[in-house]
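One chain of protein is taken out of this complex; the other chains stay put.
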């Protein structure tokens, strides 16, 4: 017996319940009940007690009993119909339905409910980004482009930047949820023939049935002209949305792995955890690496679903069947594991301020050369002379730093000793000190990000106290 | 000199203009002008005549002159600044801007404008689906699942079904356009430091500048906390949207290739075109095959952009540079070529009604066996006896058809000869004739689809008379 | 508890044993034993009885006991070391080894053994192609390009053609197996420091140890300069080889799905199986669709492993860990399921010769027009006159066939009635009859394919009586 690794090691119970055999059966029963209610409202004779009886037993799932029935019926849906009916003591489900009416809509329900779980966790992730961004908004760091020092920024802004990427993906998630449409109850080739027969040719009722089901299920709408199956590009859309969601955390994780290598920050440890006993300084970015791994995994599942999109033959075939069995649940397990891991990282995130400060001090004089040049010119020096002098000394300083000849960036000293520049040492030091202020709109960007997150948390308040489970 | 194959052979001029060197330069100039106007409104002294002068010459693009300047400046953006300034006779562009402020936003403008072009063509494609769906809504065909006859439907419904897939993707396209946000004018590490310096530390003006630029450009909003670059997952989102759009036409094209193999329909020929001179019956589905090819191509470019998402180091690096140079324009050339090809196919689409009718006649008795059984039971026959009889005769009929022993499905005759069934030949023929009515909600689905398309055409009326260019 | 779908539903026991927790533990133990033997031969003092004791208990796997130990040690490898030592009553395994020495090599062993299983099944698949190719080598069919009739070929040749694709991929598989190199026993950063310490600095022994292990394990060689991990592009190579293997069966499956739609062939049914009770003619290509599905799945896993290749930081990180846990076993489950399914299809493959003959008769006159023209010209007719006449009549015939006006291709009759052509009806019929001979080298190609397969079966004789397990 081989377990699903993603479910077994990484996904939360909440997500596993949706995709477990038991969970699926409950969702199917929800759908049957919704159809019965709708049919009753539209005039089909179904006693209220029957519906009540089904509702009462719907969570009573006995996989072994179903399996035994399947050995007799040799038909999985048939076995599940009989089990549910015997539990309830009535025979009113599945009227005018074909197997696809049950399975397509149930799988969409699984997807939809999974999206809601993910929405909660992404909201919590946004909040985690927000809290860290605010905590470190006054911590100046040396921003890097091409992995090399560029200009000052704040650590809070850097964190908000990755949060912003998630925020953009969150809008797509909300759209995907709002726009979600179920296939509906449409029979073997999508014409809705069998329900229409049940309603004795009344097309209006057939349509109303589907509207009622959409409402019951909380899915905004029902697809109109589909075949045996709903278009598989809709599955692709779901997983490309998940891939988008994984990108912000993935970029953050990569950056944190680089920062750990420079000792400016770390994903931290759980309380009591120690690194390698042989190498006590070793704090591996295992969780961040895992986040990057989940991102790669999602890309693989997205490719599977991309391979189904645009490949429908006629009213549908089942070349998609085995692919969806794998890629749909496993995508959700992966993205769920990713956010569980990410939330854990954010809880334990460590910043080594003194190392950051050393880095700032090391690079700051270089970052101020433009200002120095401007001040020197104001003071009467020739622009080209100053430029030449600065270039000489900056390169000299860098080489001496790298060669270990000096421990500290002494560019200011060198420039104050050079008559071509004509600025005093204290003036130069003052310019460099002011370099720490040059973070532009970093603060307001953090604030704007915070406000956006606050709106989201207002909308989905359950996120505000969501705590990740223990991770491996 | 090697040309871009997608642009050279398949894309429309409209799309090529956006992505050509000339087109890009005009977009950059648009951006510079927008920034100047915004800066002027916010108090920076820029004479109106200067702006007018720039606007007057903005379409005057001389690539050779720019190239010569670049040889001197050894900096591409610098060369383009000088060219534009010399043409206008002023030096007011690029104030407080860095190269990335120009290039990131310009590339987003190229993307945005391309999306608008595609929106028009997709709208036209929806209209083409709609027209064909209505034209063939009374043509009954044998719906197939697993590529094997299943139940009746209408050809119009089948077409609307593929249209529906495109319609769903269209909603995503509209969302992508509405939600589109530009990076904004934010300097080397995204803090907006240089504009803020220009506005002497006035953060409100820095923010207002970006709002004004968004408005000028027609892009709904500006991203908040970004780094040197905007998050590359946004590029991925664009191309995954395009991939979604290509799926409906791709499924349709596959189905039409299968139908052509059965001679029920064909993508047709241009007037005067002939098939192979050796084989006059040969009408190859070359354009449909090409549509499927473009779909595969889009998947490849999507993978490239998926490879950039979630891989940002710190405030940004340029490992994305060469990838975006290739994947962004080429994705749009491919999707543009796909819709040009699709629209051409829809203009020439041919249906061979008599072949469809023969297929219907061949399969119809099989599709009515359930009804036959019900009628026989009503008439007094034993259910199990009838079921056995029908199964025997249906299998016998199929084998005789395949073996060529009979030319026509004579199941009705066989059943009328079997006492177990107890129905007359004319009664049986009548049941089978009624099989042609069993298309359920097909008509209303076509109508609903039409209404949805009509709404879209109302919104984007330029689509209603869009005609594809000549294709190879 | 959520099961691995691919393992649970589709993979064979042989493959599951390799990747099960139990199977993995046995492989680890094999490796430990191989290392002990090599160390002993190189002078490390390990009693032969100890090695014998380990060998005796190596298949005795008690997962629960290991789990209990892990709760105490909090280290999975440690727990497995203790379990194995306690079972054997000695403490000689894992000398100078780190966890990676165990896990990297064990995973490679799993891969290697899986490749051998697949080699057997692919050999059996080649044999199945070969047998079908020979069975149907005299069955003339209308070859199709663009899914439209083109020239005659034999069904045997068509089958051999897909077999040829598999044969090409098989050569790659053999190369992959021959070229397979294990990471070796190289410690934490790949320098082999710890074994060298064990051998008191004797570098030659360190190298010999690895050679001996390679030999023990049957893997041709050991990698030289690696880090903590072997290059992940090697994993990519494995799965791209599997993807290549899946392509021939996938192309065949697509073609068979199309043929089923035309009723010329079918994947058949298991004995006793019936189609839909409502539609007795319905024989769905479920297994072929599944083969195509597995092909898509393999592409997804290949993408995951492509996402790890070229992404090694320094001496290695574990961003690959979660990805490999998923993609390696699941790739093998998928390809294993694919070949099990394919072999089942080949056992039940059905050909409907009369339908093929009808198709041949329908198209043959068109396929002979070139010959007809040549004969007419020989007979004294003007080339351009004949060409014009043939074109007119061919198009006319086709339209009448499609419109149902005629049931049978009467081109010969039409041409014999046209004085411009000047050939008698019997002459024309004779030409068309000879059309059935125009299959060129089809026979020799089948024979050549057979010979190649025979060579392979000689090399891997266990394939000749491999039978697939029952599939769902």
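Should a chain be cited, it is by its letter among A, B and C, assigned in written order, with residues numbered from 1 in that chain.
Keep in mind that, in the parts below, a residue touches a chain if its C-beta (ideal position, glycine included) is under 8 Å from a C-beta of that chain, and two chains touch if they have at least 3 such contacts.
Here the structure is a predicted model, which means the values were calculated and not measured.
Chemist: Which one, C:53, C:438 or C:454, makes contact with the chain that was left out?
Modeler: C:438
Chemist: Hey, which of B:116, B:204, B:326 or B:374 is the one touching the hidden chain?
Modeler: B:326
Chemist: Of the residues C:147, C:266 or C:285, which one touches the chain left out of the display?
Modeler: C:147
Chemist: In the whole complex, not just what's shown, which of A:15, A:111 or A:150 touches the removed chain?
Modeler: Considering the complete complex, A:150 is the one touching the chain left out.
Chemist: In the complete assembly, which of C:108, C:139, C:206 or C:287 touches the absent chain?
Modeler: Answering carefully, the residue with contact to the hidden chain is C:206.
Chemist: Hey, which chain A residues sit against the chain that's not shown?
Modeler: 144-150, 257-258, 260-263, 274, 277-286, 289, 303, 307, 352, 354-355, 357-358, 363, 366-367, 369-370, 387, 390-391, 394-395, 398, 402-404, 407
Chemist: So which bits of chain B touch the chain we can't see?
Modeler: Given the touch definition above, chain B has residues 1-10, 16, 19-20, 257, 284-286, 289-290, 292-294, 296-297, 299-304, 307-308, 313, 317-323, 325-327, 329-330, 337 touching the missing chain.
Chemist: Over the whole complex, note the residues of chain C touching the chain we left out.
Modeler: Against the missing chain, chain C presents residues 143-147, 150-153, 157-158, 160-165, 168-169, 171-172, 175, 179, 181, 186-194, 196, 203, 206-207, 223-228, 231-234, 236-237, 240, 243-244, 246-251, 254-255, 258, 292, 295, 299, 302-303, 306-307, 309-318, 438-442, 444-446, 448-449, 452.
FYI, only the chains that are shown with their structure count from here on.
Chemist: Between chain B and chain C, tell me the centre distance in angstrom, where each centre is the average of that chain's C-alpha atoms.
Modeler: 34
Chemist: Can you give the whole-Å distance between the Cα centres of chain A and chain B?
Modeler: Taking the mean C-alpha position of each chain, the two centres sit 26 Å apart.
Chemist: At least two other chains touched by the same residue of chain C: list those residues.
Modeler: Residues 257, 284-286, 289, 303, 307.
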